[in-house]
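Written below as structure tokens is the structure these notes are about.
A single protein chain has been removed from this complex, and every other one stays in its place.
All chains are identified by letter, namely A, B, C, D, E and F, in their written order; residue positions are counted from 1 within each chain.
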Amino acid sequence: MSGSRAGTAGYDMSIIFSPQGKLYQVEYSFKAIKSGGLTSIGIRGKDTVVVAAQKKIPDKLIDPSTVSSIYKITDYLGCIQTGIVPDAKLQVSKARQEAAHFHHKFGYQIPPNVMAKKVADQAQLSTQHASSRPLGVSMILIGFDDELGPQLFKMDPSGAFFGYKATAAGEKEQEATNFLEKKFKSNPQLSRDETIQLAISTLQNVLGADLKASDLEIGICSRDDTKFRLLPEEDIDNQLTKLAERD
Amino acid sequence: MSGSRAGTAGYDMSIIFSPQGKLYQVEYSFKAIKSGGLTSIGIRGKDTVVVAAQKKIPDKLIDPSTVSSIYKITDYLGCIQTGIVPDAKLQVSKARQEAAHFHHKFGYQIPPNVMAKKVADQAQLSTQHASSRPLGVSMILIGFDDELGPQLFKMDPSGAFFGYKATAAGEKEQEATNFLEKKFKSNPQLSRDETIQLAISTLQNVLGADLKASDLEIGICSRDDTKFRLLPEEDIDNQLTKLAERD
Amino acid sequence: MSGSRAGTAGYDMSIIFSPQGKLYQVEYSFKAIKSGGLTSIGIRGKDTVVVAAQKKIPDKLIDPSTVSSIYKITDYLGCIQTGIVPDAKLQVSKARQEAAHFHHKFGYQIPPNVMAKKVADQAQLSTQHASSRPLGVSMILIGFDDELGPQLFKMDPSGAFFGYKATAAGEKEQEATNFLEKKFKSNPQLSRDETIQLAISTLQNVLGADLKASDLEIGICSRDDTKFRLLPEEDIDNQLTKLAERD
Amino acid sequence: MSGSRAGTAGYDMSIIFSPQGKLYQVEYSFKAIKSGGLTSIGIRGKDTVVVAAQKKIPDKLIDPSTVSSIYKITDYLGCIQTGIVPDAKLQVSKARQEAAHFHHKFGYQIPPNVMAKKVADQAQLSTQHASSRPLGVSMILIGFDDELGPQLFKMDPSGAFFGYKATAAGEKEQEATNFLEKKFKSNPQLSRDETIQLAISTLQNVLGADLKASDLEIGICSRDDTKFRLLPEEDIDNQLTKLAERD
Amino acid sequence: MSGSRAGTAGYDMSIIFSPQGKLYQVEYSFKAIKSGGLTSIGIRGKDTVVVAAQKKIPDKLIDPSTVSSIYKITDYLGCIQTGIVPDAKLQVSKARQEAAHFHHKFGYQIPPNVMAKKVADQAQLSTQHASSRPLGVSMILIGFDDELGPQLFKMDPSGAFFGYKATAAGEKEQEATNFLEKKFKSNPQLSRDETIQLAISTLQNVLGADLKASDLEIGICSRDDTKFRLLPEEDIDNQLTKLAERD
Amino acid sequence: MSGSRAGTAGYDMSIIFSPQGKLYQVEYSFKAIKSGGLTSIGIRGKDTVVVAAQKKIPDKLIDPSTVSSIYKITDYLGCIQTGIVPDAKLQVSKARQEAAHFHHKFGYQIPPNVMAKKVADQAQLSTQHASSRPLGVSMILIGFDDELGPQLFKMDPSGAFFGYKATAAGEKEQEATNFLEKKFKSNPQLSRDETIQLAISTLQNVLGADLKASDLEIGICSRDDTKFRLLPEEDIDNQLTKLAERD
Partner (left out) sequence: MSGSRAGTAGYDMSIIFSPQGKLYQVEYSFKAIKSGGLTSIGIRGKDTVVVAAQKKIPDKLIDPSTVSSIYKITDYLGCIQTGIVPDAKLQVSKARQEAAHFHHKFGYQIPPNVMAKKVADQAQLSTQHASSRPLGVSMILIGFDDELGPQLFKMDPSGAFFGYKATAAGEKEQEATNFLEKKFKSNPQLSRDETIQLAISTLQNVLGADLKASDLEIGICSRDDTKFRLLPEEDIDNQLTKLAERD
């Protein structure tokens, strides 16, 4: 057994507890998320909730329109995925099926928190049974709940999920979280524009780079338009301008 | 084989007996519960039964309303979960299904002790079969039985469960148990307020900290209102005040 | 491979025969029974059969009414379980199902010896197939057979079972067996009171302690009342008094 | 790898061939039969066939009526089992089911040789497939075939079976076989009494002990009474007396 | 890893190819056939085909009528089995089922070559899939085909099968094959008696022993009587006499 | 453990995460694609999309008409496969079934992006479950979407897929990608001829060889003819001539 396994002694080769009660395969799956090179942001304003990420084309020849971390789950629910892309797509596929099944069974749209729970439960199963590995992806889910207003959830490979005022995932998760915590100390009631601009400025801050509209992708739900949609590039450009003016 | 496995020699890598008749994976799952950083309390009074825990938001950006160790299982049954959160949620989901199935089949609410047994039996299965790991969670279940009065059960990863006058789980389980044993020596018939306040003071005592109403969550069932519900923050605040006055 | 496996060389990591024809996992499961800290007694008198054990509350806060090694299987059959508690409960659940199934199929109560065989057959399966471990529990079963009179059986993790005049299981199994063998040398025809008192005195003897009524639990079936029931604390107290007077 | 595995090098940890074409797990299961401490005898006379064994109560407190190596399979077929008792009981249960199934399907009693084949085929399966271990038991089966007269078969863990004039199994199998071979050299046509007495004297000889009627159990089928039955203790006593007079 | 595995390095612990393209478990199963202590012969004459083997009673007490390497598969097909006896019986059972199934489906007897193919295909499966070991048995099958005349096939654990003029299996396979090759050099058209006598003389030659009629068993199919049957002892005796006279 | 596993320590023997969050089996499958000796190109022009590869006959005796990296999936969709050929064919078979199923279910042709997603999802499954290995193949898929125009996707063994302006796979993937990136810097709107010629010149460039029409195979979809078809050799020859003239 080589040095790299010294502290884990084989407890990390399968879904079993270590003597310290750790599930190493789950911990390693978090590494997969951090090492993907992307950072995602989710922010909940007063009447708006957005997800945003740098749109990083892994290869100049890729058609940028096919690269997106943002996925529509239903007309009213969307998410940003960070980590292993194929795992992300599979998870979205299953979420869409769950949403369709829910709608068919109960006659109304699946609420954001129910969707979050179903995605998380699926992830938990991969941490308990021996026949598969955990999923290497973290989902930030947004939607607008008629009663609860804008909703923001994050689900990780362990099957955990929480609602958030703001959150981040991926390579610069820690830096983005620090940045956002400062901004949310005063518990601001962010307007639509403020919400979008905070998402953008968080990314700019942690990436240490000026971002153009085409470098960004932003998904949004708001009271005015509870449908989930991607912000058009012009709108992002607009917000960038306002953000620049504000500073 | 490295030093950390010296005493277990591989008997702890699967669900098998060690030469001493130990099931190591089950023992390791208890470590997972203790290392989660939370402590939960359950107390049964004369006509009241409560579960309580510190409400610890793992991340300042999390929407506190989505963080809770307390889960409603049916209108009349609730629990507090300590340990791996996704395991906890899965266990609650299964408990809800069992409860619904019972109600559908027998036409009345599942009694607390039947619920406790079903949760424990599910946990036992994970300790006997090779295809999965034990669940890393301890459930404290409360409810009001028409004949037996307030009911308090605790189920652990081994599949064991008992009824309790008072109990604790998690990081400070031992300290809380010591504290509660002293209080219960005289077999007190606690009133509603005393029950709630003892739960609070136990937490304050073992955490060595003054807790605010927003730092606490308390689930309750009582003779007056046999439905399981969460105590509103005002009520907790009230009890904190009374507790402070009493001391 | 560490020293503790020297004599077994891996033959004990699964359900396989050692070169000596041993099934180590089965032997280890017996260790689990002995290390549980409890001792159980079963005694068959002329017209009475009892099971008895010290009622040892693992934790002062536990509601003593929920701690019992004694389980009713049908109205006419009961048992005392020694070993891993969740395994014990699972085994009882399966026994109840078997009993209900038998009653439904044949229209009369399952006889004690048929029940014993079914419990033992279930245990045997866990010693032959690779997907699970043996059960870590020993069941002492009692009932009253219309033709055969009082019946006392013991089933162990290997799937073995025998009828007994008297038997013991658990931590002090050997000491209790020695004690009982002396008492049964003369093949006594024990009356109801003598049967109960011998159970109590055996426990007192091997535990080296005076036991109070509340420290004991006793299950009983007799010709007068073939239903299985727990002896009320007053009755146990009565018997303790008579026993004290007799000595 | 420790010394005890030197010659087998892991080929004995599962159902695979060793380089010498050996199936070690099967060989180890024979050890389990020999180490059980019991010896069984089967003898076929002219019109009678018996199985016999020492009735050895493992524990003085056991109800001797529940200890028996002899099992009735159908009204017309019985057997003596040597080896792991729970394996023995399972095998008998399956044999009874096969017999009932046969009777139901074909309308007549399952003949002894068909029964023998079915028991042996079941045993073979456990030596070919990876999911279970071989059975640790040897069955000596007797019955009376209308055409073929008294029938005596022995089935072992490998799935082999043969008809016998006389046979033995268990701890003193070799000694008993030697003794019987001498007696059968002249191909004697044993009467009912001679058959029973030879079974008894074989046991006495190999066990080096005078046996009382209560130390013995004998199963029998004969032309006069083709039903399988246990010889009552008086009859065994009778035979012991005759045997003593004869010597 | 001990010396005995030096050349195989673990490739022989399961059904996988070695770097040289070998399937070691299959090769080891051939060892099981050779080490059984028996030798079988099959010979095809002009209008007759026989299988023959020494009838070796493993134990003097065995009823010789239950020891046979020869099995009837259908009224028109029989075989001699060499190797692990329980494997042999299982293979015959499956062959009988296949034959019955064929007859039921197509309305005529299964031809010898179809039977051979089905037996071989079953054997092949055990060499390709991970869940079981190869069968340790070699079948020599005979029958009379209306068009093709006498038929003789041999199937081995690898799943291979060929038609033969004459063949042998088991301990002295090589010696018998050498002997038979010499006799068949001239491609003799053996009469019924010559066929039987050559089978006998081959066995006598390779076993270096004079065999009595009771030491032999011979199965036969011929143009006159296409049904498969065992040669009665008198007939074998007759042939032995003729053979002795001939020499 | 030999040196070649030093850095991976067994994490690469199955579908599990390494401590760094890597899935080694997936990474190794990419090696299989690169080591196949072929390079494939896909290029999307304004109204045309092509796939192209060197037609390399592995063996002079092979009928060149049966060697092709290009597969028709439906009348309107085709792909070029790079890597393990049998894996490639299996993947195409499954894609055809999916396409047929889609057409049957929805009544219209499966769009290129839906096809791409289904192929990728299948690949992802092989990276998550323990019972199989990842597929060792990379698919470049082309088709013409009525709304979106020419479509070009690449799917890899990880289950990832993107749309591309141009892309390459296989041995010279990196070189071809570099070459294509330069050509696409100016975001050219390639005509049909330019698209084909760029594919050819890319191959010539990275292979450092003049290619004849018979050394090439090119698949194409265009606005004029949305059906997927192979470019006839004359057309390729034509393009080669034009390309030579152009330079």
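Quick note on the criterion: contacts are C-beta pairs under 8 Å (C-beta built on N, C-alpha and C of every residue); 3 or more make two chains touch, one makes a residue touch a chain.
All of these numbers come straight from a predicted model, not from anything done at the bench.
Among F:Met13, F:Ala209 or F:Ala244, only F:Met13 touches the chain that is left out of the view. Among F:Lys34, F:Lys55, F:Lys118 or F:Lys165, the one in contact with the hidden chain is F:Lys34. Across E:Pro86, E:Pro111, E:Gly159 or E:Gly219, the residue that sits in touch with the chain not pictured is E:Gly159.
Residue-wise, the contact with the chain that is not shown comes from F:Asp63, picked out of F:Asp63, F:Glu147, F:Glu234 or F:Asp247. Summarising the interface, subunit F meets the missing chain with residues 1-2, 4-5, 8, 12-14, 24-25, 28-35, 58-63, 65-67, 84-87, 89-90, 93, 126, 130-136. In the full complex, the hidden chain is touched by subunit E at residues 1, 5-7, 9-11, 14-23, 44, 113, 117, 120-121, 123-125, 127-131, 152-153, 158-160, 162-167, 177, 180-181, 184.
Criterion: only the chains that are shown with their structure count from here on.
Traced through touching neighbours, the fewest hops from subunit B to subunit E number 3. Any chain touching subunit B that also touches subunit F appears here: A.
Annotation, subunit D versus subunit F: rotation angle of 155 degrees from the Cα superposition, expressed as a multiple of 5. The chain with its C-alpha centre at the largest distance from the centre of subunit C is F. Remark: subunit A and subunit D have CA centroids separated by 69 Å (rounded to whole angstrom). Multi-chain contact residues of subunit D (touching two or more other chains) are listed as 1, 5, 14, 130-131. Under the contact rule defined at the top, the touching pairs of chains are A-B, A-F, B-C, C-D, D-E.
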